[in-house]
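Heads up, one of the protein chains got dropped from this complex, but the rest are sitting where they should.
Just so it is clear, A and B label the chains in written order, and each chain counts residues from 1 on its own.
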Amino acid sequence: MLESNSIPILKLKEFLIVSIQTDLHDRMAEQLQYDILNRISETSAKGVLIDISALEMVDSFIGRTLADTAKMAATLDADIVIVGMNPAVAITLVELGLSLEGVYTALNLDEGYELLQKITTADGEDIQNPDSEDSVVEDMNEPGSD
Amino acid sequence: MSEKGIKNFNKRIEAIEEILAAAAGGDFAAQIDIDMDAADLLTSVETGINLLIADLGEEVQESRKRADDLAEKLELIEKQRKAIEELSTPIIKIWDEVLVLPLIGALDTRRSQKLTESLLTEIALTQSKIAILDITGVPGVDSAVANHLLKTVSSVKLLGAHCVVTGIRPEVAQTIVHLGVDLSDVETLSNLSEGLKWAFRHLKLMAEARKS
Partner (left out) sequence: MNLVRIKEERDIVVARSAAKKIAQEMGFGLVDQTRISTAVSELARNIYLYAGQGEVHIEADCNPRSGLRITFTDQGPGIADIKLAMTDGWSSVKSMGKGLPGAARLSDHMEIQSELGKGTTVIIEKWLPE
């Protein structure tokens, strides 16, 4: 395995794009969290797309790290959308007892991008709160309160 | 002594022991040779043993047959169970990006795991945004079934699609509330046509948001 611990974070306009292409070990996941938060802070990005379609396994540590990163990003005024989770990973995560509540998800990068545009351009304070029930945006793609 | 008047006593006792040993080993075919012309005290014992072993042999054969029948029936049931499992999990693509899963029959852990697996695979394959789970045909919705449904809904959400559960009969609604199952995170509707309306409304909203 390569010693390099960093996963590239690309900037596209006001968004960041991360594609995880390798099996994450714990320190790598923590490093990624740190890097994403730093890039948000540097670039004032409004949203982050994290593509996990290549991840064959998400255990409780990686799951929690992803969910925490989303919460931390929200305090920096950025939304995170997790994109392309494998069916087997989703089933296993739920059986493990993790449903990543409050985290936005999308089927693919296209959908994730559209979702980010919607949640970051929608007016009002509840953009930051995935559990709010009022806005049209939340009604459409909000993860927590369906 | 007791051996008085009994011919070949030791030999005959040995024969009895042999026959009993054979029977104990599962062989009921052998019988004790009895010389009816020279009947004595031991002859009635020998006759009795022969009858007993013959009866036992029949019984054993009978019960073996029953066991075979039972195994055959169990095999048949297993085959039918598999057939039902396959028959009862159709996933219908009813509209672009909308899947319907009409659930029929009891939902146990194993079946709901299989269902979830096929549904999620289909969602990923067709990139469908909405899955409608219709539970009209599921009898006895209890807390276990409700929890299975919750898990399915949660995993659909993780994929980035939406899930709505339809076909909640009034008594099912009552049971769910009585059991204290929290379905507030799940979009539930009374019937499939309401579910379809919900899906279309949803798709329209998304399309409109896309235009703006």
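Note that contacts are C-beta pairs under 8 Å (C-beta built on N, C-alpha and C of every residue); 3 or more make two chains touch, one makes a residue touch a chain.
Since the structure is predicted, the reported quantities are computational estimates derived from the model, not experimental observations.
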Chain not shown: contacting residue from A:21, A:44 or A:60: A:60
Option from A:91, A:106 or A:119 whose C-beta touches the chain left out: A:91
Hidden partner interface residues of chain A, rising order: 1, 23, 25-27, 56-61, 63-64, 86-89, 91-92, 95-98
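We adopt the following convention: only the chains that are shown with their structure count from here on.
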Averaged-CA centre spacing for the pair chain B and chain A, given as whole angstrom: 41
Sites on chain B touched by chain A in the complex: 113, 116-117, 120-121, 123-124, 127, 129, 151, 153-163, 185-187, 202, 205-206, 209-210
Chain B-facing residues of chain A, complex: 82-87, 89-91, 93-95, 99-100, 105-108, 111-112, 114, 118, 136-137, 139-141, 143-146
